[in-house]
Structure formats: C-alpha cells, structure tokens
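With one protein chain held back, the other chains of the complex are shown just where they sit.
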Amino acid sequence: MTDDIKSAHHPEIGELEIAAAELPDDTLARMGLDAVGASQWRIVWRRLLRHRLAIASFGILVLLGVIAVFANVFAPHGYATQYLSQQLRSPGAGHWLGTDTLGRDELSRLIYGGRISLAVGFGVALSAGVIGTIVGSLAGFYGGRLDTLLMRVTDLFLSIPLLVILIVAATLLGGSVLDIVIVLSIFFWMPLARIVRGSFLSLREKEFVEAARSVGASNFRIIVRHMLPNAIGPIIVNVTLAVAEAILIESVLSFLGFGIQPPTPTWGNMLAESRDLATTAPWLVWFPGLCILLTVLCVNFLGDGLRDAFDPTQDLIKR
Amino acid sequence: MGQYIARRALVSIPVLLIASISVFAIVKATASPVAAIRSNPRVSQAAIEKYTHDLGLDKPPPEQYLTWLGNFIRGKWGTSIVTGRPVGPDIRDGLFNTMILGITSFLVSIVLGVGVGIFSAVRQYSFFDYLSTGSAFLGLSIPVFWFALILQIVFGLYLTNWFHLATPVLPTAGMFSPGATGIDLIDRIRHLILPVTVLSVQIVALYSRYTRAGMLDVLHSDYLRTARAKGLNERTVMMRHAMRNALTPLVSVAAIDVGALAGGLIVTETIFSWPGMGVLFISAMENGDYSVVLTWMMIVVAFVIVFNLIADILYAVLDPRIRYD
Partner (left out) sequence: MTDVTYFDPERDSARPVIAVEDLVAEFRTEAGIVRAVDGVSFDIAQKEVFAVVGESGCGKSTVALSVLGLLPQPAGRIAGGKVLFRGEDLVSASPARLRQVRGDRIAMIFQDPLSALNPTIRVGEQIAEVFRAHREIEPKVAWEQAVELLSIVGIPRALARAKDYPHQFSGGMRQRVMIAMAIALRPALLIADEPTTALDVTIQAQILEVLLDVRERFDMAILLITHDLGVVAGTADRVMVMYAGKKVEEAPALDLYRTPKHPYTWGLLGSTTRVDRPRTGSLPQIPGSPPSLLVPPPACRFAPRCPRVQPICRTDYPELRKVDVGQVAACHFAQDPGWGPAPEEVPA
C-alpha cells in the first residue's frame, strides 16, 4: 500500500489525498480540497486561509505597516517635539502613553520608531533574501568550487556569535538606518543560501530539469523558470521569519548602543533610554517592548502558517 | 572510531587558523590599538611610539599577525591599554562568571525543554501540546533584553510596592550582595534566578520545539512500529527505541550551544550587571580596548570551534551510521 509514496508520516493518508485529486471539481470544492490544475498559489493561499492565527497576524502586520508608512498622519505629536513642562508624564489624557524624560510624546515616538524598526526588518529580509537566493542557487546549480567556497565562508561566519560580529561591524560602519540595514544584510543571507542550495542540489537531478536542458534551455532560464519556482516555498518562509529576526537583532543592537543612534527613534533605542528610568517611569519600558513582541510574534505566526501552507505533509490530521 | 575523531580533530586546525586570521583582520579594521591613549593628553608622543613598537605595530600586518598569534598561543595576552591591567585574569574571571550563569541556565533549560518536548510529541494535539506550542512562540518572539527589564521592574518595583517590602523579593543585579564576604550559596542562587529565567525562556522554547519535532519523527518511524509489532512494552519502546534516537540530534545541538555560551550572553549580562564575558566585551568595544577585544574574540571563536568538534564526535558516538562512513 505504501509502494510509491513514502514522504508523508502517514503514507496511507498521503495516498488518499492523491486519490482525492482525481475527483470532479465540484465534489472537491465541497470537501475543501483542491482540484488538479489549480495553481500552486491558489492551493497555498487556501491552506493559509485555514490558518486563522496566521491570517490574523497578517492583518495586524498590515495595520502596523499602514500606521508606520503614514506615521505623520497617525502620530499626534512630532517624535522630537519636547514638551519641557510635561516631562515623564504617566499615560493619560493629552499624552495617551505618557512622555519621556525630555517631555516627548511616547505614542508618537513609538509610531515613528515603528516605521524605522519595520523598515529595517523588511529591508534586511528582502535584501538578504535576494542575496541568499542568488548565492544559494548559483552554488546549488553549479556546485564545485563555488559551492565549496560558499560553504566555507558560511562556516567561518557561523563560528563567530552573530551579535558579536554585528557589534563589531556596526562600529565600523556607523549608526544610520542604512548602515544598520547593510550590516544586518551582510550577515543574514547565509542560512537562506544554504537552504536554497540544498533544494537546488536535489532539484538538479529532477526529470523536468533534465527535460528543460534537453530542449536547449539556457542555464539562466532553467534556474529562473524551472528550479526557482519549485524552491519558492522555503524561500518565502525563510524571508518572512528573517523579518522577525532582523527586528529583534536591530532592537538589541540599538539597545546596547551599537545600532541606530538617537535622536532617530527605534523601539530598541527607546528601550535603551528607558533603562535607567525603569523604576520611575515603567511605562517607557512596557510600550516599546510590547510593540516589538507583538510585531515579532505576528511575523512568526505568519511564517509558521506559510510553512504549513507550503508543506502540507506536516499537517494532515484534522485538528 | 579513534580514527574518525583524529581525522575530525585535524580538520579543526586549519579552521582555527583561518578564523584567527579573520578575527585579527576584523579587530584591526575596527579598533586602532592606540586610539584610546592618543586622545589622552597626558600621554606623550614618545610613550605612544614606544607602545606601538612594543606591540609590533610598526611592522607589516602579516608579521604583526604572526607575532600576535605566537604570543596568543603561549598565553601572553598582553595588557589592556585602557585599564592597564593584564588581559588574562580579566578574561579568565569573565569566562568563569559567564559559565556559572550559562551552565546553570543550560541545565535548567535542557531538563525543561526535553521534558516539555517529549510530552508534547507523545500527546500530540492535546491541550498541553497547544499550550507548549503557544508558549514556545511567545518565548522565541520575546525580546530578551525587554523581558529582563520587565523582570527587573516586577521584582524590583511592583512586588516591593504591592507588598510593602523593605527589600526586593529577588536581587535584580550583580552576582552577590554588596559587602558580602566569602561565598554565601543562598545569596548566589538568589542572584542567579532572574538572569537564568531570562536565558532559559529562550532555550526552553527552542529545545522543546526541537525535541518535539525529533520525537514526532521517531514516533512515526517504521522502526517504532516494528518495536511495537515485536510486542515490547510501551516503556521499552519509548526509552530504548524512541527517546534515544529522538535526542541524538539535540545532544550535538546542545554541545554547539555550550560553545557559543562563551560569547553569547552579552545582553543578559549587561542588564543584570553580571561581570562575565559579555560585559567585558561591551566595555572593551566602547573604550576601543584593542588587546581585550582581540583576545576575547579569539577565545570565543576557539570555544565555538572546539565545541563544534565535540558535537560532531558526540554525534558519531551516538549514531553508528556516522562512524563507518
């Protein structure tokens, strides 16, 4: 019974899924299953929709994104405006989330800080995603010396703790937003490159790649049109999770004073400024941290939902 | 087996050498060895030149590197330009303190993480499984430094206020109470609780996921079905066939993580004023303390590489398939 499908943990069920794919479309729609020929994206999207937590998280992230992009509309005050008579106000009317030691409005600073934190998170994830995909596909496609070199470089960087190397590199480059995005990107692409390399190594042997080659497709075309679409799931999941990681690491760097420098607010350096005020103005500690937690949690839930959606073998049994 | 270990150990030597070159190059690019004293008006130009000469900084970089490497291997780690103290004892103390914190957290986390992971896997889709999955997400998403600050607020401020205490329930900074003489074990443990909690939350989250995944793999494996088909009792099936194979990958992951401890507790140590490697590194970076940063990084990298080696060997010991390949 398990002759041909060995992939799933429950081979029997794996087979039944396949068998179900042979049914007419209307039956399938009733069962919430996907018909043969439905595009991969539609399947993924439908699976994702069933992951309610991931969808809710996606919604929250979109909301946070909109608020960040239109920070000047949503923020009640400027992020640098100092209300000198209203220093260290606790949350209440006028300043909903209180003020800091310079009398700046905490809510406004959180909104503008969110803009920076999200920009860093997405900027790093995207650029690292592009670099990682390119390097990984080249190494996986061509193998040989390029592959060896890539793996050695990755090993080398992995032997120095990430935070340490980031602190050193950030010291070298400086503390602007762009500097930090560059520094993080340099060290964020490697895990993805490894994953892409891995899937390319196995895809290289697949029949459809052989077929494409036999009809004279160029290497570039084979990589972009035939192999990349088949490796897209892990890439998207990884890039998504990298957003969370980048936001966390940026906040740590800024917190330690090696990241984005004041007066530009980020959730991390706001926490750094609040550290000495923990006992007198605890709200300055609570809010930026909750913002980071909420964002990172949502990104992680979304990433998890995507992983399930792309790799259905992991989750076949009705919950 | 012995051959495998020897071969694997030999491979580590070039890795260490290449790592040392990179560390040297990176640190040299970051911090000027004399920047810290040049800005000090009371140090004469002649003194700076003497210092430069003593460190061999007037020679070409490859020669500097070789001089440094020779000194490093012989344990001559030099003197901090900023504090004037020898580097060796500072690093040794830092490493010792970091290990106290790190190893304690590690033991706590492994016991909790493995326990939670196994139980979640065996009771997959149970309430406990969902709870531990949710907690793991929270643990992996919470910013460590913020969690530490919150614990400080809760234990240093809220609890004290609510219950009108004279002193905080738990100390929120340092390794021992100020003015304490000798080693008071209870006092030490009380100081460990908050930083260990902060560190463990992350590690438990990670390891419980890891254990759960490994355990689920094994639970669905054909050989576990065989074990049941043989009529073994459930305890033998779990202990002999499932747990051992499920935990093998975790053992090597844990070994790698222990190596990373040497330089990995920067945030927790900073917040809880724990005088370990992390605090040493941050202050050295802030002061441009060249000799401390260089030695520190080399020690940390060596730890990582050596524990990677140990991880590989452990894996080979535990999984016979590796040995003969």
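For clarity, chains are labelled A and B in written order, and residue numbers in each chain start from 1.
We take it that a residue touches a chain if its C-beta (ideal position, glycine included) is under 8 Å from a C-beta of that chain, and two chains touch if they have at least 3 such contacts.
All values reported here derive from a predicted model rather than from experimental measurement.
The chain that is not drawn here is touched, among residues B:A227, B:A262 or B:I313, by B:A227.
From the options B:N245, B:S291 or B:N308, the residue with contact to the chain not on display is B:N245. Considering the complete assembly, chain B touches the hidden chain via residues 124-125, 220-223, 225-233, 236, 240-241, 244-245, 248, 318-321, 324.
Definition applied: only the chains that are shown with their structure count from here on.
In terms of their C-alpha centroids, the spacing between chain A and chain B amounts to 25 Å. Taken together, the chain B residues at the contact with chain A in this complex read 15, 18-19, 22-23, 26-27, 29-31, 125, 137-138, 140-147, 149-150, 152-153, 156-157, 216-217, 220, 260, 263-264, 266-267, 270-271, 281-282, 285-286, 297, 300-301, 304-305, 308. Across the complex, chain A meets chain B through its residues 9-10, 155-156, 159-161, 163-165, 167-168, 171-172, 244, 248, 251-252, 255-258, 271, 274-275, 278-279, 282, 285-286, 288-289, 292-293, 296-297, 300-301, 304, 317, 319.
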